[in-house]
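Please read through the structure below; I'll follow up with questions.
One protein chain omitted, others in place.
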Amino acid sequence: MAEKLVGVNYAPPDLRAKITGRARYAEDFRAQGMVFMKLLLSPMPHCRVRGVDDSRARRVPGFIDIMRASEVNQPEGPTEAMLTDEPKYEGEPILAVAAESEEACAAAIEAIELDLEPLPFVLDPLQGLRPNGPNAYTEGNQFSGQDGWSTYKWTDADFAEVDAGRMPNPANPLVEWTKGDIEAGFAEATVIIEEAIVHQSVTHHPMEPRSTMAYWENGRLHAFVSTQSAQRTKMGMAGALEVDPEEITFVSEFTGGGFGSKIPGHTHMSLAPLMSRKIGRPVMHRVTRYEENYIGRARPGFQAWAKMGFRADGKCTAIDLMIVQDSGPYGAGDHNTASNIADITYTPGNMRYRGFPMYTNTPPKAAQRGPGGAQINGMLEPLIDQAARELNMDRLAIRILNAPTVEYGMGPRSQRMTSTRAKEALRLGAELFDYENKIQLSGQRNGSKVTGIGLGLSTYTAGSRGYDGLMVIRPDGKLYVYQGIGNLGTHSISDTARPAAELLGLNWDQVEIIWGDSSRGMPNSSVQAGSQTTHAHSRANYAAAQDALRKIRAIAARQLGGNANQYRVDNGRVLGPGGSMTFAQVAQRAIALGGEYDGHTLPGDLNAATVPAANMHVGTGLMGVARDNFGGEGGIYSWLAVFGLIELDVETGQFETKELVCATDVGTVVHPRSLGAQCYGGAIQGMGMAMSQRWVFDPQYGVPFANRLYTARPPSIMDAPRSMAWDAVGIPDPQTPTGAKGIGEPSVGAGSAVLTTAIADAMGGRCLCRTPLTPDLIVAELEGRPLPFGRLDQHVG
Amino acid sequence: MIELFRRDQNPWGQDILIGVSWDLMWMALVLAALFMVGHAIWFRSRAGAAHAAPAAVPPGTPERVVRHTLASRIFHWSMSAAMLALVITAFVPVMGLEIPAWVTIHWIAGVALIAAIIYHIIHAIGWQDFWSMMNFGPSFFRDLFAQTKHLMSASAPEPKGGKYPLDHRLYHHAVLVFSLAAVVTGVIMMMRIDTPFFAHNPYLLTDETTGVVFAIHGIAGVMFILLIASHIYFALRPDKRWLFWSMVRGWISRDVYAEHFDPTKWKATGDSSRPGTAATGALADASVSAPKEDA
Amino acid sequence: MHDVESVGVLEKKYSRRTFIKGVIATGATVSSANYLFRGPNILGAATLQSTTERLLTLTVNGQERRVDVLPNETLAMTLRYKLNLTGTKLGCDRAECGACTVLVDGVNQYSCSILTHQLRGRSVTTIEGLENADTGELSVVQQAVMDEGGFQCAFCAPGFVMSMTAMVANNPNVTREEARVALSGNLCRCADYDKILNCAMRAAELARSV
Partner (left out) sequence: MANMKDMIPAFDLVQPTTVEDAVDLMKDAGDEGWVLAGGLDTFDWFKDRIKRPRVVIDIGGIEEMRGFRDEAGGIEIGAMTTLTEVANHARVRSEFGVLATAAEHVATPQIRNQGTLGGNITQDTRCWYYRSGWPCYRAGGNVCYASAPLAMNREHCILGRSRCVAVNPSDTAPALIALDAKMVVQSPRRRLYDAEDYFIGPSVDITRMTVLEPGDLLTQVFVPAFWANSNFYFEKVRDRGSWDFQLVSVAAAFRMSGSTIEDARIAVNGVAPYPVRLDAVERLVRGEAASESLQNAAGELAIQGTRALRHNDYKIVMMRNLVRRAVRSVAA
């Protein structure tokens, strides 16, 4: 029997390279004659470049050339360009300089004299809504493709409500949806909880800054890129450079994290190729951490009001949610997702959502692991506890009661899910955490330390459908799986091949994963985001494996006689009534047969992008290639229930997370260790958001100060929980052949929730309802000191 | 190369003025020293120069002619103390010698100076010969001409003036201009530090305007190095020492009055509050008349 | 003799009192010879030649490497761009992430925050130097990571592995809590800290059994 691959731990095939220094990330590539490129970043949060005097720069020894905004595509409306003459945030790239060395780049950039006209800027989106508040763009603060720019403001009366601590009722919300009857919902409620909420923006700060190296050779671009996705990023780069994708050799073997900031690559990855084309030399664009802070994206912050009604039995009957979102200069969609996730997590049946995405002159926002969901789960969970407290209900019971089943439809269109095991996850987690006993410790004081129990529920998308799988069994008897997805550390490149390999009855050492280099063939793939990949590409590879299996059996039947269906595969052999063949023999046979067997003919429904990839391997062995036609209906969402115990020191406001327990619904578990790592890692990221990571601007000059790691404060190993445990419900998703869903996203909101609820619990139920919950805020609250800033102020700390 | 101003980049990378260069302080000190040495040499070279004969003293001129009332002396000395404190706290730290809490001393001295100035203005307008000091009419230019002539030519005697001779008036006006400049800019600067008077706010003015304010304050301060140095120099010079004593005691002797003043322009009065002035000791008289002998 | 020329700017600036021409002229002997000469002792006179001759011999992963190094060059830059040892990563270049951690005489340090010229006479070990060059055998720490399936994106991994290497060398009986402290100078944004600690404990276990 071949080994079992699904649900079994293994060392990913790229691990050895990662710990011996052989793994090459974008900045590790070199080319003959390589020169460097650096960016000149805007010193002002909003300005117009009136003039650039580069005469002194051009005399710097080693200087090669400058690239200006006029040389790159300038899209209309609030869309990011690679370089701009009207920077919308402090740190936006104005121009790029190439020189023989980085030192020369730096010296040349310093020698450039800029003539800048400062323009009004807005940092706090709520300030931008004030009647005479500043706008992020000179043209206004709202943009639509049809009507162009306009200006949207609230009234003084609205702000009187805001200033009085109430939810305002502004006219013409920018986004609005309702479901059910919200009035009736609140009328039915015994308890109504209403809070104003602030969630800060958080820079992604993946470990690897988004460096790029590029050169052109005989009209062909060779690009070495830091990106989450691979094949899709290649397509994006081809679009940005207006070249044929097949004229790009795209390399992204390893990526040092992205968390949503490098999904289809990123805007500035195309600068090195452009500069290289301009100067005819290989160009290394080494992005520094400082630059990463600016061009590296951030999660949008929220200023929100939530009103939730609960029946006497604890059932949530209505949610009225309103979010003002810091969209940065180029927009973000988090708030919409947040509204849907609030609905699906607490199943009120009656809900109104009003959204106000506001452009600001702060670094650009983008999806960050659980975008929208992480913010809203982290911020609403303490409100659930407030309701439980007022109703004198158990905190777990109220969550189980309100958690959805598969019957509940999400959002205004009541979208149904393929599977929903939220209640099961909560029960599993409670068992693992020993909730019954641990909850007794809540509020217990030991010296200056108080125990707080945190719990929360979080969900996010976990799959997508319709991509292509490509694999070849070569005459060496091994299965070569060609992956078009990226390799940002989630182990998807190998995890998604395991169900396929298992289907083909192969041991893991008979499987080779090919990834990260488009010259070796990348089938049409999903972007590596939204926790889609485990679902999407275990399906796509499964489809390709089914195709391969069909062909193997057909060849066996042809060769050995009998009915193809009577043949089975095991240990790299196909066996059946006529005897057996090795895969090596099958591969040779496939090459001899040609046609569909070795890829000479391809299925007609393949994506156009897969065809060239498949063509690279025509005739090399038995090809399994197929589109994921498994179909399915409804959204694919995974769930994470989280439990935690903290000890809060009431004299210092510091706390230590003693325990963390994650229980997840991800359908079938493909790779347990990796799943656990996703649960913990995401949770700790969420905890970092809740407790330390920040986003601070000087209001006078609009300049961010949390612009490096020690001021941005991502969580360190000392901040991680002292003990951690996880488990999975393990009920397969019925709509996917592998049963597996993704998990990356929901863990972030869960981690945030476990701290926001635990801290509130340790503080006797008081919800500060803002993040990050740093020692200063906690100790000030405990000592009854006034908040040093406005209740809804953003970007402070 | 001496730099006149200090410039820097504001947080947006724009070039801004932040104040005067401290090279100017050293320059002022050097200039003050050069002036003193130059003046001493010049004065010696004019040893045999013409002198106007002592004026005929009108009958009834008291033995002790009151030159500075107690009120104006109090003003003068309190202002001097404030000025000295200001200049010392301003420049000594720049020279590298530490004065703990110099900013606090500086602004308190500044406030004292402002108080003294306000007192002085009221007192001058209400009780002193304000208009003779502020006279910029034809006589001012006549005096200016005569004084210039005296400086240019050894044969032209120093013209005699009223109570406030031209050089005193010019000095006063210079002090007035620079102290007002220093005070006005100083008050604006106080908004950037912790004082009981203002809510601290560095952003009331733009970066560039702030730089101009600091530069004016700095220029005024540097000018005070020159003014104070020359003032002390003259006060200590033997030929002018009577002036110093007059600011200490308030009066000058009849002889000094006759020698240095034109009784038609300044009608001498005695100290009505002290009828016995004539009986003051000989030592004082000797001191007062000493310049005459030296000269 | 290339005395005055090779001394360049420094010669003019400090006058001959502060260094020794003989040392500079003899080049290769400088690092050991400076104690032999009278007058002010300057460690590594090659530094004094920095404006012209910057060749330096570094011991990296047990090998002597001759390399041309600027006075203002950090070890991370020398490793990555001069010696092509790209396993050492630059995550922040500010001693704030630990991805660039290497061993200097067995002690873990941030290679982004040390000048290469400060390493004269010292031995540097990078991630590339852990594997047995002849047998390909992994070090105990590397083996532990393989056993435990450590790391996600692994951009931090070289740094963590170097810190773990120093840690197990110092104390193979390390507790999980001590390991946490020993590794607290390395940041993992994937926050795979639990698995990293598993690797650390496994590494200590392997180290004890060696």
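A, B and C label the chains in the order they appear, each numbered from 1.
The working rule: a contact is a pair of C-beta atoms (placed from the backbone, for glycine too) under 8 Å apart; a residue touches a chain by one contact, two chains touch by 3 or more.
Every value quoted in this text rests on a predicted model; they were computed, and no experiment measured them.
With respect to the full assembly, the chain omitted from this view is in touch with A, B, C. Touch with the chain that is not drawn comes from one residue among A:Ala26, A:Ala96, A:Ile112 or A:Val162, which is A:Ile112.
Here the missing chain is touched by one residue of C:Tyr81, C:Tyr110 or C:Phe155, and it is C:Tyr110.
Counting the whole complex, the residues of chain B in touch with the unshown chain are 6, 8-11, 13, 16, 18-19, 93, 98, 100-104, 189, 192-194, 199-203, 210-211, 214.
Looking at chain C, the residues touching the absent chain are 9-10, 13-14, 17-19, 34-35, 40-44, 47-48, 50-51, 70-74, 93-96, 98, 101, 107-110, 112-115, 117-118, 163, 181-186.
The chain not shown here touches chain A at positions 38, 40-41, 43, 102-103, 105-106, 109-114, 288-291, 448, 651-654, 692, 696-700, 703, 705, 709-711, 713, 715-719, 774-777, 779-780, 783, 785-786, 788-789, 796-797.
Here is the rule we go by: only the chains that are shown with their structure count from here on.
Chain centres here are means of the Cα atoms, and by that rule the chain farthest away from chain A is B. Distance from the chain A centre to the chain C centre is 34 Å, each centre being the mean of its Cα atoms. Spacing of chain B relative to chain C, judged by their CA centroids, is 66 angstrom. Each chain gets a centre from the mean of its Cα atoms; for chain A and chain B, those two points are 73 Å apart.
For chain C, residues touching at least two other chains: there are none. Looking at the complex, you find that chain A touches chain B at residues 43-44, 114, 116, 118, 698, 700-701, 703.
Residue ranges of chain C in contact with chain A, taken from their complex: 70, 80, 84-94, 96-97, 99, 126-128, 130-131, 138, 142, 145-158, 161, 180-181, 183-184, 186-197. Remark: chain A residues 9-12, 15-16, 18-25, 27-28, 30, 103, 205-209, 254-257, 259, 286, 288-289, 488-491, 673-674, 676-677, 680-685, 688, 708-710, 714-718, 720, 724 touch chain C in the complex.
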